[in-house]
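A protein chain is absent from this complex, but the other protein chains hold their places.
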Amino acid sequence: MSKPMSKEELQYIGKSIPPSELFEKVTGRFQYVGDIHAELYGKVLRSPHPHARIKHINTSRVEKLSGVEAVLTHKDVPLRKLPRRDQRGCYILEDHVRFVGDEVAAVAARTRAIAEEALDLFEVEYEILPAVFDPEEAAKPEAPQLYPGGNVYGPQFGMLVEKGLNEPVVMEWGDIEKGFEEADVVIEDKVEVKPQIHSPIEPHICIASWKGEELTLWTATQSPYEVRMSIAHALGMPEGKVRVIYGAIGGGFGSKYIERYQPIAALLSKKAGGKSTKIVLTREEELCHAGRAGAKIRVKLGVKKDGTITAIYLKGFFNLGGYGNIIGGCGRFGEESPGLAYKYQNARFEGWDVHTNHISSQPCRGVALPTLTFAVENVIDQAAERLNMDPVEFRLRNLPESDDLMPVKPHKNPIYPRGELEAYPAQQILREVAEKIGWERFKGYQHPVAAEGPKRRGLGIAASQGWGGFCIGGFINETVILNNDGSVHILSGHTDLGTGSNTTLRQIAAEALGIPIEEVTLTTGDTTIGHFDMIGARGSRSMTTAGHLILVAIEQAKNKIRQMAAPLLEAEPEQIEVRGKKAYVRGEEGRAVLLRELLTSTVKCTIGGDPRDWLLIKGTMWPMVAPGKKTRNPVVAASEVEVDLETGEVKPIRVITGNSPGRMVNPTIVRGQYTGAAAMTLGMALWEEFKYDEKNSVYIHASLTDYKVPRALDVPPIVNIIIEEFVERPLDVGGPYGARGAGELAGLGIVASIANAIYNATGVRVRQTPMTAEKVLEAIEEKRERKK
Amino acid sequence: MKFPREMTKTLKEFGYFDPQKFDDAVSILEEWDKRVMILAGGTDLLNQMKVRQVKPEFVLNIKNIKELEYLKRNKGLEIGALTTITAIRESEFIKKEYTSLYDAAEWFGTPQIRNMATIGGNICRNSPSSDMVAPLMTLDALLKLEGPKGERTVPIEEFMLGSGENILDCEILTQIIVPRQGKSSGTAFKKLKRSSADLAKVNCAVRIAMRDNKCEDVRIVLGAVADKVFRAKKTEELIRGEKVTDVIIEEAGRKASQEAQPITDVRSTADYRRQMIEVLVKRLIHSSIERVAKIHTA
Partner (left out) sequence: MMEVTTRKTIQMVINGQDREIEVRPNELLVDVLRERLGLTGTKIGCEAGDCGACTVLINGKPSLSCLTLAIECEDKEILTIEGVGDTMKGELHPLQKAFVEHYGVQCGFCTPAMILTAKAFLDKNPNPKEEEIREAINGVICRCTGYMQIVESILAAAKEMREAAHE
């Protein structure tokens, strides 16, 4: 078995090697899907009504327009649904439309101008149905029904879900009734968050073209194999005949998986004789397509005088919109993290994922965790105040530590096993973050840390937990090919969104094999290599999962070579090490043979895809890393804000993130991911506002003029506190070299920390996002009224 | 009905003119009148054309008429209509002597927009939240309009008609004239926005001239809270000729907020805007007076 190495011995792990694509990106030579020419331009006709049936659709005028080469309506699509992960399967087009912007029909034309003109020529007669927009209302039996079996999706994880289960997703342990009885103080409150739109700068885009019965699809997607599988299924094709070319993506953040526009482009192209057909969403379409689920969450927290949290009851309604992804809803709680952030003696987390006639929920960087953290931290902060405890002290008392068996009592659902948290320096992170933000300035609630004229400054801190540790590998393939000359080639099922995984995976392989990183090449970006990644780039798992499997594959390749070299070196296979392009007896570097001389062909190992891992999907994707041991990510955030009491304007002054990435493979990439995630969630907290005009059925926020994605002058300096802590294990066990995921993790506590900072500055709690000047001022005035 | 608003992004075909001489531009206007639209910076016009808000048959690009781009000190200020917002922002003497105009240029859009957008274009756009109009109105700016029928000079206050209309009648705005300000005059401008680059929720410009500790003259202009940028004249009356005490300033804030008719839209609510008018007017009166003091002590 290969031994892990100390920091001094490591050549590539911990080195900030610039991702290889950067040279192409800074010279403008990196080719995105939009840079590829297509013959035809496709456009989608979208529903102007939030809920309707298509009674009649007449495309004759469209077809007559010169330059139009294909038209598609719900009558033309296959009767098989498009399977989608954690989401209802849906027909490619249907005569039932479920939100303003839902796909109705499509057209492909020789130029974009003709396609635009063609949209006006569709004649559609709708039967308008009553609509429902609030998830709590939609959960009631009398609400307008979007699907048979009701609007509540329920805890079901199949790919072609047909009916709703009128049940919440539940995670619980202990007895919360008793817990609340034991409490000295009980705080109850609720928060509401609006959807956050991912809005990557590159919009959704794909090009479809056919050669005979074989489809090639270029698309910006985080889950190419899901795209392949879903389209193949819906079109009744063998998967091998659907080729997805991916890997050049201008940002995803959870928005780019399998959508309807991809099979729509495929069908348009087919109808046009296979001509390459490009569909790209306009920014307006992009901004009313899908987003992080809006939610309404109530939390009840019971605490003892000494600060112990005796009970927590969280009940949330998550807005799935018309077609939403349930991971984009309450995050299933099966991911456990909301429940393990603090040591809750007794707990019940109840999440209702409900369909409404709004844009679909799609997991957005951190998924439900920023929302859940906001909801929970809102009462955590209030509890600390009620007990007259310093907010940092109160949290320290309740944060779990390494080796704590979590959750505090066994889950009621036996699928989620308890385990000891590993390498979990939550308390140290909290202390260091507090110190960095200058927590010694905190003089207690009701005392802003600074005041000048109408401006007040406040500090806020929040703790949370995320995934991204060791993820089950059953869903992804990795192949390691040792070439004759000892260089290595990797075929990988993962997707690099600009997150640098193409490079970090090569760092991992180079380290494990003791060869220069220049001799490690990697192929991804084309499903032809026949790999698979069911989950795709989601949950901050690409580098850890693929990296883990690559190390397993390398170990297996080494074992093959050990067997081959043993007779030559006159030693037992276990005595032989394979590094630096040679096989040698451990401790006797002289007794060696070059791989170049040993191998007569390549040595290839493929790992992944064990269906037994499927069983775990019902519980959590983040299994034990070793018997009884869990890897989870401690997360802390702190903010300093300045609030103008007369205008309600909130200006973020400084943001500190605190995380433990396990062992960092590439520090600069990790920092970049942390900072980016924090900035994105800051947008959710302060500026990005989803707005729907119900009277006119229009999403009025749908332009970047009105949907305020943060700019350079908006985002303050963000400092990352990074504590590397990991358990040394053999390389083929657990996260690669002890690494954990990073992509989403630093954003989880930002919204909560901003809300808590506003409270410190002004004495008012804002319980909604975004915390605009209007809302803050309203809260300040309400408080003034109550005081009178 | 197109979801959610016009989904088009291409430009329809149009006839194009780009004269080098102003007289040619006038002739084109005379011939085509309402069938032609003027292209200056393009940041507004091209967007409107893309979403089919306007569908001009002809587009007249006046940017090659170099004689319309200048910044001259001539007792007061003479600004060619094609002067970019960047040029205004980078002018040292505007920053010193017409500070509110600098304030408006400072936060106007983004650097790219500032490089392209012209002050003439911003005025002719007739937006009730126009950043440049508010300070110009406090400075009693005059606009020179020239066309086939000749030329006229109108106070900027008479230029906008509300609801996105102006008084241009087959004419081109060529010059903005800012009369010379008194030595004891101070100006300020502020716009409230959702984030660092935005249109105004409320904007406000103030100019105050002081003599012997009393307000000799004052202009208070509000934007984004009515169907056009306007002077809050009743508010001005409260202050004019008076000693500017805190009490007067409070009253002025309240009065200004009553003079406006703010609405609720995607950017903000009517209530919030009304409250902010009070806050801004008070703060800007203070700032303007402070700036008077600075000029005096300078």
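Here the chain labels run A and B in written order, and each chain numbers its own residues starting at 1.
What we mean here is this: contacts are C-beta pairs under 8 Å (C-beta built on N, C-alpha and C of every residue); 3 or more make two chains touch, one makes a residue touch a chain.
Because the structure is a prediction, the values reported are computed rather than measured.
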Residue of A:73, A:87, A:151 or A:199 in touch with the missing chain, whole complex considered: A:199
Residue touching the undisplayed chain, where the options are B:9, B:95 or B:144: B:9
Listed residues B:71, B:113 or B:263, member touching the removed chain: B:113
Residue touching the undisplayed chain, where the options are A:187, A:709 or A:758: A:709
Touching residues on chain A - with respect to the absent chain: 16, 18-19, 21-32, 34-35, 37, 198-203, 249-253, 282-283, 497-500, 668-669, 671-672, 675-680, 703-705, 709, 711-713, 715, 717-718
Touch list for chain B against the chain that is not drawn: 9-19, 24, 27-28, 31, 39, 42-43, 46-47, 50, 58-59, 61, 63, 86, 109-113, 115-116, 196-197
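Operating definition for what follows: only the chains that are shown with their structure count from here on.
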Separation of mean Cα positions, chain B and chain A [Å, integer]: 44
In the complex with chain A, residue positions of chain B that touch it: 1-5, 7-10, 12, 110, 192, 194-199, 266-269, 272, 275-276, 279
Parts of chain A lying in touch with chain B, wherever the complex brings them together: 43, 46-48, 100-101, 112-113, 116, 119-120, 282, 284-285, 288, 646-649, 687, 689, 691, 698-702, 705-706, 708, 710-714, 772-774, 777
